[in-house]
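Pasting in a structure now, in structure tokens, and then I'll have a few things to ask.
With one protein chain held back, the other chains of the complex are shown just where they sit.
Entry: chain A
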Amino acid sequence: MSQLSSGICRRLNEAPQEEIDHLASGHTVQLLSIKKVAPTPSSTTATDRFRIIISDGVHFVQAMLATQLNDLVANGDINKNTVVVIDKLACNFVQDKRLIIILDLHVVSRDEEKIGSPTAPPPTQDAPAPSVVETASSSISAPATSSSTSQAKQPQPQPRTGPSGRGGRSVYPIEGLSPYQNNWTIKARVTQKSDIRTWSNQRGEGKLFNVTLMDESGEIRGTGFNAVVDELYEKFEEGKVYYISKARVNLAKKKFSNLQNDYELSLEKNTEVEECLETTSVPMMKYNFVELSSLEKLERDNTCDVIGVVKEVGPLGEITSKATNRTIPKRDLTIVDMSQFSVRLTLWGKQAEQFAADDLPVVAFKGVKVGDFGGRTLSMVSSSIMTISPDIEEAHLLRGWYDGIGTEKNFQSHTSGSSGASFGGFNRNEMRHLSDVKESQLGMSDKAEFFSTRATIMHIKSESISYPACPTQGCNKKVVDLGSGWRCEKCDKTFERPEYRYIMSMAVADWSGQAWLQGFNEAGLAVFGKTADEERNEAEYNALMAQASGVTFNFSCRAKQDTYNDQTRVRYGISRITSLDYREEAKHLVDLLKSPWAK
């Protein structure tokens, strides 16, 4: 039995004029019937005209045989149930009706049985009959669907030129959706499906879910509430393509979504969702990647797409939401990319729990939110999409780069890893000198501001450089000496011995000026190289002080206003202190000299 080009009849029935000419050559169809038609009265030649019915095994359409092919009928080359390949056809549009004319064909086989049970092409959106003959169809329908969506891209999507009521399969682009037209069908991939969420407020309670739908023209969000959740939630599967119609087009609530579209879809009880098997033309995912080095240019709360190698996977942790008093699992990843920057990205909820890629994968993130916690951080939001090892060019490039040279590189970090009240990444490009810090009055406003600088320790106030602290991990509160032990108020515990932690005021200076910085334990360890716990006699103490003076460090500081006994001053706290890697610093200076700035 011959294979027919199923799907072609429907295409012939629906495609517009300009497309038909490109279509249909080389398609295999079966002629179900050939009938002679009375010649038109005006024709002088008594040429017979034959009306034929062509079937693709799924549907049938009427067509006319061009007169040049009449001979084939006359000498029996083609007759009922003959399978032919259409070599050329034309389509005339007469008074809203389309007339297909077969101009040339050649016979494949005769005397076959009727193939399939073709029906009239659907006027409405029935389930597309699963192609009885699959093999020929996929290659045919791919260009067919792409041509139909390209047709739909014209500014005013062509209403059906065929008989009205065929609104079913005409695929709109998502960009073209508007509340003013509701006889549309979109064919889109579900790029993201949210969990079912329940809410309850004064007005009542209910449940909802969201999907993000995407086709070549754009993206749109769809939301279903309550009863619709039960009906449609299982139907939608991430990554699959569906025909969707009869949903309501509303103005988008931008608060809940970060998609570009002005509109969004409300999925209702009568919304029709059908899985589509011809997925080749719908794009997988459109990214607009931002290099990690340029994350600083983005404002906080913006969303962006990034792709990078997951260099480090943090442990699963939990955080208690102050708003809802629920614990939410979270996990931090560190990703790096070819701009030689690294950044921390936070996963939440199920994603955090399930993240299990230990082998430095390339991961693409779409729609992650930019934060400024300690420089720059990224965070997944409900509409973010994470794809591990995506099959796209950027991913392959990254994989090759990282395997080749990336593992060796030191990355410039957007975040600092140390603990402490607040962070400040050491950013060499934004380094200031001390007179600049003072003149620009950093920290004068109520908000804390960060800066980085390189300076030399001139003097450490030696009156008090350490204090007894609570040894409990994470609690650094000063403990009180009760005589019988040391008590921490916060933890409500008493200890035999406290842990001494550094707290120091240091005068540092650079070529432009001097400033007083406050350092905590990390700073002390870096400066002295010893813990505060060790007992020291006076000679050792002095030696230590002398040794620390005159040493240069890179500081990341936080400037904040402090009120102390009616006096308001700006205090510079050290959030991070690092010794100089002269080689690195020298390299940067050389680069700076070679840069256009220095010329």
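The definition used in the following text is that a contact is a pair of C-beta atoms (placed from the backbone, for glycine too) under 8 Å apart; a residue touches a chain by one contact, two chains touch by 3 or more; residues count from 1.
Please note the rule applied: contacts and distances are computed from a predicted model.
A single chain of the complex does not appear, and UniProt lists its protein name as "Replication factor A protein 3", one of "Histidine-containing phosphotransfer protein", "Trafficking protein particle complex subunit 2-like protein", "Lethal giant larvae homologue 2 domain-containing protein" or "Replication factor A protein 3". Although one chain is not shown, part of chain A still touches it, namely residues 582-583, 586-587, 590, 593-594, 599.
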